[in-house]
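This is the structure I want to talk about, given as structure tokens.
A single protein chain has been omitted; all remaining protein chains appear in their positions.
This part shows subunit A:
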Amino acid sequence: MSADPNAARLVVPDPAIATAHMKISRAHWAVRQFGKANRVTVLKVAEAVARAAHVKAGHYADWAVRETGFGVVEHKKLKNELSTLPLLDYYRDLDLVSARILPDTKMVELAKPAGVIFALTPATNPIATLYYKAMLAILSRNAIVFSPHPAARECSLDAAKTLADAAESAGAPAGLIQCVEDPSVPLVQEIMASDKVAVIMATGGGAMVRAAYSSGNPAMGVGPGNAVAYVDPTAKVDATAKRLVDSKSFDNSVLCTNESVVLTLDANRGNMERALRSAGAHLCNASDTDKLRDYLFTDHGFNVAAVGKSATWIADKAGIRVSPSARILVPVITAPGQDDKLFQEKLCPVLTLASAVDFRQAMTIAAQILKRGGGHSAAFHGEAPDRLLQFADMLPVYRVVVNAPCSQGAAGFATHLPPSFMIGTGFAGRSSVGENVGPQHLVHWTRIAYNSDASVPFENFDLSALDSKQPNQPANLHVASRAPVAPNGLPDSDRDMLRQLILEELRGLTGGQK
């Protein structure tokens, strides 16, 4: 007897996975066409998508915060916007479409898009990540199928549709940008392992990223961050403190590039405390620090309720009295070296302050902290190039942001790093990419390489010959009138080759009887 008289009497097979497979198939159709699009078309589609995304940046920022409870609307709006037109501007001149002739090295390079990208997007940055990955896919002539974090499902679905519509109106094929309707762990696992997926772009929890790498498909995953900011005695403390507070309060600190710990020297700590306080931070005393630690770290790890919440909200929950204008909370660890939980990643506006006796010890502590969050980011504040070089050389990170807010800086928004919502954590972070992921990571090149011996001549290439190979463009429907018909109807040589291959395969199948 079923307890619920209204429960379904039959087991209904979940259509979500079958539908997701169909989306991948559809993406293949789309990329068959778009993968051969010329540069004008690519830029036209990119422009249209960027504009449509930009117009709705605020709308989706609002929606994402409403749906997930993470972050700050105005900051999300800014991040969303940055992933549209500015991103396009950054990559506008990077031609990942046209063939390149390199006479000096006697090579020709032909761009080959990956094909179909399966992209995971996180609940903390649902729209910015979706925008960003869609733009990368377009610029590299790939199709993309999103699987959003279930907590951000609605806004992600809607945003993907907005982008897809814009792409289609600009002449892209249907199915270039899609989003699975009912994301679930089994669905993601099955699609990640599909041989129809060319590459996985995974942003999300560590487990998901590992799963992407274990799927058997090429994957680009980025691990978690736990950025350390070192404040050298040469730093201008007030400016530094302001940057730290701005960075840490940005979108309630849900970016993985947010500073987690600020380190300075003992002699400088008092200065830093004062400067941070005047920049809007609440400096915790020993009892505040304990309360905060207890609230943020449960037996099961970081308390997810705190993710992306404001400083005052967290203070209230942790039982700390703070001024209503407090922008971040700063617990202070006076005796570093032990495994204090407050040295772990905290996706909320809580910035741990610690100090070391000297630079050498500071580096040791930083390296210790970065055992979690390896390969990610660190920041250096000050004007001491020698120490900066040592710092960068010794730490297992692939970007060191200098005299800038790390949240934005590491993601390329206050530095000249490429703008990105996929911060490659490289080998140190168990990832295949160590730089900020861009569209160039989604294209491989076929290289025609001539004999280097000077006696073998390099030839002239007419690249326009490539254009006629575009499949199924509407104009191609009239191929009959264009294609030269051999008088006896016999096929040309590459068809012969193909036929040969098929015949060989058939012979294999029939055990040589054919």
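Basically, a contact is a pair of C-beta atoms (placed from the backbone, for glycine too) under 8 Å apart; a residue touches a chain by one contact, two chains touch by 3 or more; residues count from 1.
As a working rule, contacts and distances are computed from a predicted model.
Novice: Quick one: find the hidden chain's UniProt protein name among "V-type ATP synthase beta chain", "Ligase-associated DNA damage response exonuclease", "Aspartate aminotransferase family protein" or "Amino acid/amide ABC transporter membrane protein 1, HAAT family".
Specialist: "Aspartate aminotransferase family protein"
Novice: Looking at the whole complex, which of A:S25, A:N38 or A:Q368 touches the chain that is not displayed?
Specialist: Checking the options A:S25, A:N38 or A:Q368, the one contacting the hidden chain is A:S25.
Novice: Quick one: which of A:P113, A:P126, A:P148 or A:G175 touches the chain that's been left out?
Specialist: Of the candidates A:P113, A:P126, A:P148 or A:G175, A:G175 is in touch with the missing chain.
Novice: For review purposes, identify every residue of subunit A that touches the missing chain, sorted by number.
Specialist: The missing chain touches subunit A at positions 9-13, 15, 18-19, 22-23, 25-26, 28-29, 32, 174-175, 196, 471-472, 476-481, 483, 485-486, 488-491, 495, 498-499, 502-503, 506, 509-511, 514.
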